[in-house]
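Input: a single structure, listed below in structure tokens.
With one protein chain held back, the other chains of the complex are shown just where they sit.
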Amino acid sequence: MEIHDSRFKQVTKELAKNGVVIIFISIVIIIALLTNGKSIKMSNILNILVQTTTTGLISIGMTLVIIDRGIDLSVGGIAALSSAVGAICMKQLGFSWGICILIMLLIGLVFGLLNGLAVALLRMPAFICTMAMLQITRGSAHFLLGGTTVYGLPEEHSVFGQGTLLHIPLSIWILVLFTVSGAVFLKYTRFGRELYAMGGNPKAAWIAGINVNKNRIMIYVISGFMSAVAALIITSRIMCAQITIGEGIELDAIASAVIGGVSMAGGEGGVIGTVVGALIIVMVNNGLNLLAVSPYIQTAIKGLVIFSAITADLLRRRKQLKNS
Amino acid sequence: MEIHDSRFKQVTKELAKNGVVIIFISIVIIIALLTNGKSIKMSNILNILVQTTTTGLISIGMTLVIIDRGIDLSVGGIAALSSAVGAICMKQLGFSWGICILIMLLIGLVFGLLNGLAVALLRMPAFICTMAMLQITRGSAHFLLGGTTVYGLPEEHSVFGQGTLLHIPLSIWILVLFTVSGAVFLKYTRFGRELYAMGGNPKAAWIAGINVNKNRIMIYVISGFMSAVAALIITSRIMCAQITIGEGIELDAIASAVIGGVSMAGGEGGVIGTVVGALIIVMVNNGLNLLAVSPYIQTAIKGLVIFSAITADLLRRRKQLKNS
Amino acid sequence: MNDESINTSKGKTVLLNNISKHFGGIYALKGVNFDLTNEIHSIVGHNGAGKSTLVKILMGAEQPDEGTIFKNGKEVSFSSPREAQESGIAMVWQELANFPNLTITENLLMHRFKYDKFNKIDWKASHETAETYLKRININISPTMIMGKLTLAQQQLIEFAKALSYNPKILILDEPTSALSVTEQQIVYEKVNMIKSQNVSVVFISHKLDEILSLSDRITVLRDGRKIFTKNIRELDKQQIIDAIVGTDKKSNTNNILKPFQKISLKTRKEPVLKIKNLNLKRRLNDVSFNLYPGEVLGFSGVSGSGISDIGKILYGIEQEYSGTVIFNGNEYLPASPGRAVEAGFGYVPKNRKDEGIIPQMTVGDNIVLSALRNISICGFVNRKRRNEIINGVMDMIDLIPREPELRIDKLSGGNQQKGVIARWISKDSRVLIFDEPTRGVDVGAIAKIYSLIRQMAEKGLSVIVISSEFEEIHDIADRIVVLNRGRVAGEIDPCKQRWEDAFALAIK
Partner (left out) sequence: GEQESTQAGTQKAVVSEGPLAGKAVDENGKPYILGYVLNETGSGWMSANMNYVKSLWERAGGKFYSFVSDYDMYKEISMMDDLMQMEPDAILLHPSDSYAIAPAVKKAKAAGYPVFAIDIGVMGEKVNSFVSTDQADMGYACGKYVLDNSSASKPAQILEIAGGLEQVAAQLRQKGFYEAVETSDYAEVVQTIDTGWSSDVAFDGIQDAFERNPDINVIFSHSDFMMQGILEGLRVKGKLVPKGEEGHITVVSIDADPLGLQGIREGHIDMCAENNPLTPSAVVINIILAELYGVDYKDEYVIEVPVVTAENVDSDARWANLPSGKYDEWSVADQDLFPTPVR
């Protein structure tokens, strides 16, 4: 079995992309048929892409973390805190908009750094560290907002979430930008390859002279930064800061990565697959809404769809394996 | 670094128990001082223990899963579904109470089995499988309850959550029972030892002739069962079934395990540590309530306390390491 | 003291002065002095003698409790292997330290990739560079292959290629040939001699005394963390070295490896336990047929890629994509999984102890009884008394040191870990035992122990298959040797009548 597994893994890895791509295509087709075409109208496609941006961005950072055998549960909290502080600076402290954007990004970097330092230098288990950080960040946001919503952000702030470029929403461009650079980064930079090495065999990575700690800190900083970028887009879409921002987004981000072929055991996967994974999740949501499925049964169906899709994919690979 | 790490790990392991125990004791003392003794009044100690039972029970199953390098996100959903079905059987279908209890436990076993089959036989990543199962179970619960609360359960049902034995709440006895048997089970049974082997090096375990699949299925069945037992206690305490039952309990359970010295990398840790971990989380909650800390800042403080406690513990071990 | 050592360090490439190192209660090294000039300086010693620890200290992977390190006369201390690397030291680690999830190129070039003008990794150029590194040790595998898919032998060779590619001034080789079969070993020997001529200093650790004798200029013997002596090769012969390694007190049991075991005669053979017909495995095995008799030790020998390991894997249920028939005790036997195989009475010691053998987080004791649990547990509960009896019994049998059943097995020296994996099956009664390269990284004394144990078990009527590319060794202990060559049976050797060279000839012809 395990040998199978190891060989299986090989195949899995080779097919990871097509794997998720095949799931993706089948789901697109099925939903299109069920909604007789509504789902693939241009307007809806853009709608889906826009909905994917935030989870997508965060799942890109998450991908790096998971490749290094880590996990980052704090992303949603960081997004919430970044939003809260940003909005307060814009609205209540009246800082100039540009400064506020920088502050929002800075918050992502700072809390990412804290995660990185604790995980890399103190060797705190990533799960517990980032879970505590989730509570710290979301808690602070809750405290700052004190149960109110900070609204009435400056007009120009709407650009990230509501602006368009060449008739395509800016947020989509942002997602594309980060996805592509993420993919290039992983495949063509030394850091990218070292990351896979660390995930594949941490001890060997240290022996090979890779600066494991530096890289690891870097990874969590990036993840924090991506959360802040997501916060920019969210606040820009809802033009306010509010405590529930990013609630539960960590699960969606991790799920996107895993569906996209990233192995929780580390050392495998990439951002393209991850973003496709994120798309799949959004599409299922969107499809169920277009089909006006009863809200009481939607969650269950969502689970069933994901479960069956993955199952089908795994069985398909099994077959291919036998036949190879 | 990694070499250090390996040594560090060894110490970690030796101290894991004392590690969590030391955190535990310090927190007990600090809170006792802050609440000038309120927190260690007998009534409050029982109160804390009672509050620990549900997370505690679920985290016991979770411990087994994590030792095998897995994760079970579906526990809360299974608890909710088990509660919903149980309550409906009692109240609306008027089945005899005993039958209903069996049905509730059965639901735990069945969905645990589904997880086990998917993870063991299909090699579905535990994270994605149990996440889907979480949606399926909680979604079904939502569908069955349809946004209503099923209340007015038969009097005798209050026994698990409100009954006492020798002046000590029954639920505490249940937790103790499962903790002790869990510990014995891990240390003294073939299954227990094989479990650590599977977590430590799955391939080697398989080659040593261990029936990895059978054991793995078993583990998830147990985890599902523990969720059902927790459901018994919850429904018995609030004497109704509601959709919010068990929400987010999976994170608390995992956190308890990790705080208790269980390694997410598998092959290490035990249930005693886990339950102490669960106690710590409840104690912090309880402490903040005894101090009537504003709910707007509680979450942040909770996170800070956990974070600093773990940090302190890690630094302490570092020191010991140097001195040894 | 220090000045003196500075003087003595003059002209030496490296001087390790009075090095001590302990782990918990165990002393790995006690006041060891070691020096290196432009030479091949071998370190030998029993498993756990402290060889790897010594070189890890030189490489900066371990910090000594006491002692100083001088390099070219200057005192140095490396806090990480990287620093050692940057000062011109390269090492092949005893336990493979590679990235199974990455390509050969990435394993070779991890932080030395070729970059294009946008400072992106230029994969084409990188692969080409990697290819040249592979060419240097004349192996031709595509550098785009994933490391995890290669055979252990291939992986070990690539580690060697990597070390060479740094063009080090000092090269440390910790059992670089343990997984190699004769042909590949030759490659290593040539290269080592070549770079020595380019005045690179080499530290060479091995348990294969023949290669030690043929390669070394000087030999240092360690025992129980102490240095026994450093002598020039000319002053030494094999027996002296063996005595020094195992210690004169233990001398007695070392003799028997030199004299071959008495073989059971063909006449006394009964019905075969195993009848294997036309075993085929895609790209690996081709119509392999043989019989295995009760009480015999059957050897399988061949060079890398011969597929000898696959025979074990098939019989034990690891490899299932095979075709052909296996008759076990007269009826068809389908090895579906190791679990089933064990139930049927098979046992198996894998070649790759790190990935397929030990459970690193578990204690030595737990590792030993792992497969026996099913036999010593009553309604699920392990019988602690039996358990401890077994563990202590076996640890004595193959003198696994340190004798601490509750120590984590990954704290053991490589060879002792191997003993632990073997002990797992000695502790459990089986019908057929399969050993794949059982003596890999095991010291001379222990090799004798292990083979005499194998022999004893065979005499109890149990059948043993020993898979090994150590032609001499297997010639010493096997009743018959089946030689494989590129997945085909090249012939059968009767050790009583034929020499090991005959087997080797068949293997490479």
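Some observations on this one:
Letters A, B and C mark the chains as written, and numbering starts fresh at 1 in each.
We take it that a contact is a pair of C-beta atoms (placed from the backbone, for glycine too) under 8 Å apart; a residue touches a chain by one contact, two chains touch by 3 or more.
Worth saying up front: this structure is predicted, and the values here are computed from it rather than measured.
Interchain touches from the omitted chain, evaluated on the whole complex, reach A, B. From the set A:Ile128, A:Ile172 or A:Ile234, the residue in touch with the chain omitted from the display is A:Ile234, counting the whole complex. For the chain missing from the display, the contacting residue among A:Thr148, A:Thr164 or A:Ser181 is A:Thr148, taking the whole complex into account.
Touching the missing chain, out of B:Phe143, B:Phe160, B:Phe185 or B:Trp206, is residue B:Phe143. Considering the complete assembly, subunit A touches the hidden chain via residues 38, 41, 43-44, 47, 50-51, 54, 142, 147-149, 151-152, 158, 161-162, 234, 237-240, 242-248, 285-286, 289-296, 298. Those residues of subunit B that touch the chain absent from the view are 35, 38, 41, 43-44, 47, 50-51, 54, 142-143, 146-149, 151-152, 158, 161-162, 234, 237-240, 242-245, 247, 285-286, 289-292, 294-296, 298.
We adopt the following convention: only the chains that are shown with their structure count from here on.
Remark: subunit B and subunit C have CA centroids separated by 43 Å (rounded to whole angstrom).
Centre-to-centre separation between subunit A and subunit B, using Cα means, comes to 27 Å. Along subunit C, residues 61, 80, 318, 337 each make contact with two or more other chains. Counting partners per residue, subunit B has 1, 3, 6, 203, 206-207 as the residues that reach two or more other chains. Per the touch definition, subunit C reaches subunit B in the complex via residues 24, 61-62, 80, 316, 318, 337-339, 341-343, 348, 350, 355-362, 366, 369-371, 373-374, 377, 380-382, 384, 408, 410-411, 424. Note for the complex: subunit A touches subunit B at residues 1-3, 5-6, 8, 69, 71, 73, 118, 122-129, 131-140, 142-143, 146-147, 202-203, 205-207, 212-213, 251, 254-255, 258-259, 263-265, 296-304, 306-307, 310-311, 314-315. Against subunit C, the residues of subunit A that register as touching in their complex are 1, 3-4, 6, 10, 13, 184, 187-190, 193-194, 196-197, 199-201, 203-211, 267-268.
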